[in-house]
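Of the protein chains in this complex, one is absent; all others appear in place.
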Amino acid sequence: MKYLFPDISNQLSNALGSIPFFMPEIYITVLFVLVIVTDLLFGKNSARLCRTIACAGMVVVIFKDLQQFEQILSGGHFLFGSMLLLHRTAIVFKLIIDLLSFILLLYFEWDHRLKAHKKGLSDLYTIVVGSVLGLHLMIMAVNLLSIYLAIEFVSLASYLLVAYRSENAFSTEAGLKYVLFGAASSAVMLYGISLLYGFGGTLDLFSGHMAERLAQVNTMSVSFAIVLVLAGIGFKLSFVPAHFWVPDVYEGAATPVTAYLSTLPKIAAFALLVNFVTPFVFYDHWKGFDFRLVLSAIGILTMIAGNFAAVLQSNVKRMLAYSGIGHTGFALMALVTFTPQGLSALTYYLLMYGLANIAALALANYFENAEGITDVKDYKGLGFKYPLASVCFVVVLISLTGLPVSAGFTGKLFVFSAVYSIYQQNHDVWLLALLITGALTTVVALFYYIKVPLNLFLKRTELIVSENKWSYNLVILSTMIAIALIIFGIFPDLLIKYM
Amino acid sequence: MNKALPYQDIQTVCFAIAAVVLPFAAFVINFLFLGKSKLSGWVSTVAILVSSILSVIVFTRVWNVQQIHVKHLWFIIGDNTLYTGILLNNLSVLMLGLVSVIALPVHIYSTAYMKDDAGYSRYFQYLSFFCFSMLALVVMDNLILLYAFWELVGFSSYLLIGFWFDRATAVQANKKAFIINRIGDIGLLTAIIILFNQYHTFDIAQLFKDGGLIASSTINNGLWISGTTLTPVVWQYIACIGIFLGVAAKSAQFPLHTWLPDAMEGPTSVSALIHAATMVAAGVFLLGRVYPLFNEAELTTLAVIGCFTAFMAATIALTQNDLKRILAYSTISQLGYMVMAMGIGAYATSLFHLVTHAFFKCLLFLSAGIVIHQIKHIKEDNHLNIDPQDIANMGGLRKKLPLTFIATLIGGLALIGLPLTSGYLSKEGILVQAFEWAEHKGSAYMLLPVLASITSWLTAFYVARLILKVFYGDMHLLTLHPGIKIHIGDGGWRYKLPLVLLSLCCLFPLFSLNPLSHTQSWLLYGLSSYKGYTESIFEIIVPVVVNVLSLVVMYYAYIIYIKQSIWVSSQTGLLYRISFNEWYIDRFYNCVVVKFVLALSDMTFWFDRKVIDGFVNLLEKIGVFIAGIASWCDRYIVDGILHLSAAIVQAIGGFARRFQNGKVQYYLFSMLLAVIVVFILKILIWN
Amino acid sequence: MITLTDFMIVSAVLFCTGMFVIISKKNSIQILIGIELMLNAAILNLVAFGKYDRINNSGQMFALFAIVLAAATTAVALAIILNVYKQYKTIDPDKIKQLKD
Amino acid sequence: MSIVQVLFYFMGLITLASALTVAISKNLVRSIFMFFITLFALAGLYVLALADFVAVTQIVIYVGGILVLILFAFMLSGKEALAAAQLQSNRFVSLSNLPALLLALLFLVVMINIIFKADVSNLQWIKEANGVKNVIGSNESMINNIGINLMTRYLLPFEAISVLLMVALVGAAHLSRKEGTRV
Partner (left out) sequence: MNILTLLIFTPVLFGLIILLLPSSMRASFKYITLLATLLQLGFSIWMYLNFKTGASYAGINHEEQFQFVQKLPWISLDLGGAGKMQIEYFVGIDGISVTLLVMTSLVLVIAAIASWEITSNLKGFFALFLLLDMAVVGVFCALDFFLFYTFYELMLLPLYFLIGMWGGARREYAAIKFFLYTLFGSVFMLLVMVGLYLSVKDPITGNHTFNMIQMMNPKNYIDGSVFSILSHQTILGMPARTVGFVVLFIAFAIKVPVVPLHTWLPDAHVEAPTPVSIILAGILLKIGGYGIIRICTGIFPDVAYSGAYWLGLLGVISILYGAFNALAQRDLKRMIAYSSVSHMGFVLLGIASQTAEGISGAVLQMVSHGFLSTMLFFLVGVIYNRVHDRDIYNFRGLGTLMPKYTVYVMVAFFASLGLPGFSAFVAEAFSLAGAFKSHNVNGLLPYWMAVCGSVGILLSAAYFLWTLQRMFFGTVSLKGGDIWKIALTDINWRETATLLPLALIALTLGVMPSLVLGKINDSVLALVQFTQNVFHY
């Protein structure tokens, strides 16, 4: 007991010293408290107020994020006794997360079905704001404990969001599947973590001991542990083979929730994966578990499984779910370069994917609101009835496919060039396979993305005059995103120079 | 490139250009301004009149005087500069004159012949366009332009054959003509490309002049060498074959001759000009242009093919009943003569025959045109359902159409080659030289002149048959349809004048003062080095034998067709005097020769119809068949692969989707199984 | 002396048992129990190794956090299961499969 | 074989046996009860691993919290769930369980294999820990230590988890409450 006393002051000053670097998260916590208090005080009718507070708060958080750039000019910072690592990429990721969650916070209410939820939306905002804290932690976590905690945090919030519409059978079913799958995955991951801890004797990934000690243990054992951990991360990233839950859950959840699930946790999980692999990949004597090989193989399989399975879908949300899986695979491609260039390509790609995917789901939501349709076959001829929304849909899908001139294309280009430049150095055949698969699946992606414009514009049908429950907000949101996608497509250096 | 030419020459060149361009101007005027007007005929006629006058002037200035070659930059491609220019030498001015002079009467004739046709103006547009192309063809100085006009001539022929485009047969015929001509064109084009590849120029003067590029190239060790270019010698043969294909298609040589008889679907005046006198002679002209290219063996092949064509066509002509078809086959036959003459080295004589043939064949066609026209009148007046071209319907027209009869007679005699006609001069020239050539080459080659002579007799026979059936005897129509009204005559001056003009041109004075000796024709001295072989006995024997036998054959024909009986004929002299043998010869004639010839004729005709045409049809069938296969491949294999890949995508997608059965435990199981199996596999592979 | 290997074997068997339960049982609550078994297997590992980490106490701390997180997850999961029961009148995951391809 | 070892094997045996019973039991109530035993036995194992505080937490949270929660849920889901639970196959090895069994065995084989391969007792860091006496003694209480660590080194997770629990609370309450009413 005595041996810890001398350390206490050090530890405390460390914790206190970390707080200035932790301002955005503290603000989020405060925001969380504010929202929850509002929720409790004003009851279920407080949704609008909660939303306002949450959105305003997110803006502040974004400002706080921006301020952090100045703090890390001299390099990365370990916070709270190496629980977290704050560095440039993390801030960029946080900005992306905050920006997207800001959009999502705006968006939740515009879904007619979610809005009609009898129990009100104020709890939803509470959960979302809370989850943003989890996401921030996830991005910065470099300790096995903080990693696990952050993942659980986000998962828990996600379970709640998916099952949020408790009166809806689909939503609940999706929630059940999600929670069972998620909890099992996290159990598997925890077991992997426990093994890593056992073999390495520390939870701190960046302490320098971890990789060094693990390198001395039997590679098979270590590999097993890492595989189990990856399975857990894979659940969040939804890569093969941990992707099975994705379509069902995406379909079952309310559309804005799907938009949440398909972007935020995934993007944060990429940051987490980067943090997780970095100590191993950059440890010179690391042997045994070849991250590049495994992640490449997973990337290829994910691209194939996601894109090919999407071809057969006709439910728009399900289709976008599968395509999201495909995009994960593609982003993995950027990750396996393990270079700064690859990382910036990754962040750019993820941001563009996030924006486009939210817009796509928002538009799907729009049609769902307006016509009550979820199946792409029912989109027949609607392009003439809702021209702006349809054109936006096309633009967004172009970006998702990765055709010029859209931000999706430049993202793809950056990823390709990042991978290529590594390939040029080491001629790793896996990288080549990734490139080819990436190109090939782009064509396949067109197969299914094109169904939307095909039905919107090409198929003709007598227009059934129905009552239009127009949601202008959704159209405005997606139009803005679409315009942004095109502008970033033409002038990507507006953005990527910060990444 | 234009060196300072003397004023005189510049003028000559201008005349030549004007002669070529005038018909084109007429074409343009007719096309743009005289859509339906009857004036168009006269515009064309005047154009060709001026053109022919200018041509004659040019002819007199150039013939045996000089060679004029002017050229102007056309375009540059890569390192090659292409010029467009005209080359006026004896050959080209001869053709220039010939074409325009022949075209003139045909134009005049046409103004009358076509006057009731709805497409009158269109007809003259085409005709002028043809004249332009043909005239340009003969004066062009480079192969690529020669080829260009060569095709344009074919094109205008296509237009004219299909002039009555609402007739299915006409359209069929013009398509056939064009496609067969295209085969020849492709050959010619290939040849031109080969020559270009070999000599890097298209210039005819440079290529074919004495000591020109062709002359200075050699064939050595299987290589064709000229300058720095080495090509396997086979390409020299292919070039020759290509040119021959071009010649054969245009000049209707075996085996590409079948389009010509069908081409008679066009107006008769067109047949006269294009398919008898000018265009079909373009092949022979081309041979004349590129003559130095051919070597001994190739020439011999040419001779054999020409001879065979001549013989074959003549036998076919024996039994035809369609007036124009007989003439068409005779044209083929005569063209065969010319080609053969080229083959045996009788370059000049061949061209000589070309000229004479142009006149008399044109004359024959125009006469036939009148006959057909008149019969058509009868048909229309009496509402008969007959073929106006069938000679079986005719007969005894000599009194009704006296001028036509005389013209036909002159033309026919010239075709047979009887003395005093121009045909005699050129044809005997060919035969004599053929014999001399054969003697020179060896006895096996004797077959060629003999066959040619037989052809000559056959010619005599069918010409006699034609004239006798059409103009002698009784009108068969009257016997078939008694009581029909017949009001026919030679027609106005626009019919008569051309006939008279052409008839005059078919007689000997135009070509030689000595009606019996072909060697004295001025034409021959203007054309290349007529070397001739040693003065031989053939000079005398051949004309005599050939002509006498021709007369016999004609008489025989007379017996057959007018007296209707060979038995009768045997009583009237010649054969009767040698009684016993006479019988034998008669029988021989009857049983062997006539039957044989008839059978042969039937056979060759059958061969022509079934085998050669059949071959062409077969080619078409094969083409269509291949097209079918290609189309099938396209639909099922190439597209099939596309669909297959779509199916594969679906299959993989279906596989990936199979796991999505909605059971969360199954998902978990799949995931965990995948994790562990992959891990185990990896371990196994590691160790 | 209890070796670490002994602990790990117990935990491994426990883990596999939990895995068997989550895949084979036809009742969501039992599946949840299976998941808890797996978690406990991991916690056992952490605790066992935590013995050699006296200063940082990482193992034991992690175990504590894991237990708390497990509790939270279970609570949420049970809430969802109850909702499912309300909607479907069953908690057999095999029967709840409206969402599928 | 010391008493500690005997205790360990005993506890281990109980843990595994009860866990297996959970796995094969067709009766939901019985399996929940067996799970209860498992948790207790595990707590005993934790004690043997010198983690007394963890053991206590285990009992308090798991046995007191989770289990009760599960039982409540079980009760709330009513008779039908009970009946449905009874229906499932009783046999340990049945066709429908076979894949699960095989998978579990596969995992077990692999895990046993890697445990032995890893040779955990001779790990570098454990040797070092032994060397610097960074090992928890059998008579040491870790409670103080844990308390200090929780407030210093593990301050962040400690605070974060409070937010997490809040989220879970709000969410779970939202899900469970009746429509239109407040908790």
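The chains carry the letters A, B, C and D, assigned in the order they are written, with residues numbered from 1 in each.
The definition used in the following text is that a contact is a pair of C-beta atoms (placed from the backbone, for glycine too) under 8 Å apart; a residue touches a chain by one contact, two chains touch by 3 or more.
Nothing here was measured: the structure is a model prediction, and the numbers come from that model.
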| item | value |
| --- | --- |
| Touched by the hidden chain, restricted to displayed chains | A, B |
| Of B:S37, B:N64, B:S216 or B:T229, the residue in touch with the unshown chain | B:T229 |
| Which of B:D116, B:D166, B:E296 or B:D474 contacts the chain that the document leaves out | B:D166 |
| Among B:L32, B:I76, B:A444 or B:L684, the residue in touch with the chain that has been omitted | B:I76 |
| Chain A, residues in touch with the chain not shown (by the definition above) | 339-341, 344, 384, 394, 398, 403-405, 409-410, 412-413, 416-418, 420-421, 423-424, 427, 429, 432, 435-436, 439-440, 442-443, 446-447, 450, 453-454, 457-459, 491-493, 496-497 |
| Interface with the unshown chain - residue positions in chain B | 74-80, 144, 147-149, 151-152, 155, 162, 165-168, 170-172, 175, 178-179, 182-183, 185-186, 189-190, 193-194, 196-197, 229-231, 235, 238, 620, 623-624, 626-631, 634, 637-639, 641-642 |
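Here is the rule we use: only the chains that are shown with their structure count from here on.
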| item | value |
| --- | --- |
| Where chain B and chain C are represented by their mean Cα positions, the distance between them in whole Å | 98 |
| Contacts with 2+ other chains: residues of chain A | 4, 145, 149, 152, 156, 159-160, 163, 166, 176-177, 180, 184, 188, 198, 201-202, 220, 224, 247-248, 309, 312 |
| Two or more partner chains touched - positions in chain C | 4, 8, 15, 18-19, 22-24, 31-32, 34, 43, 48, 52-53, 55-56, 59, 61, 65, 69, 72-73, 76, 79-81, 83, 93, 96-101 |
| Of chain D, residues touching chain A in the complex | 110-111, 113-115, 117-120, 123-126, 128-129, 144-145, 148-149, 152-157, 160-161, 163-164, 166-168, 170-175, 177, 179-180, 182 |
| Residues of chain D defined as touching chain B within the complex | 99-100, 103, 106-107, 110 |
| Contact set on chain C toward chain D in their complex | 1-10, 12-21, 23-27, 29-30, 32-34, 36-37, 40, 43-44, 47-48, 50-57, 59-61, 63-65, 67-76, 78-83, 85, 89-92 |
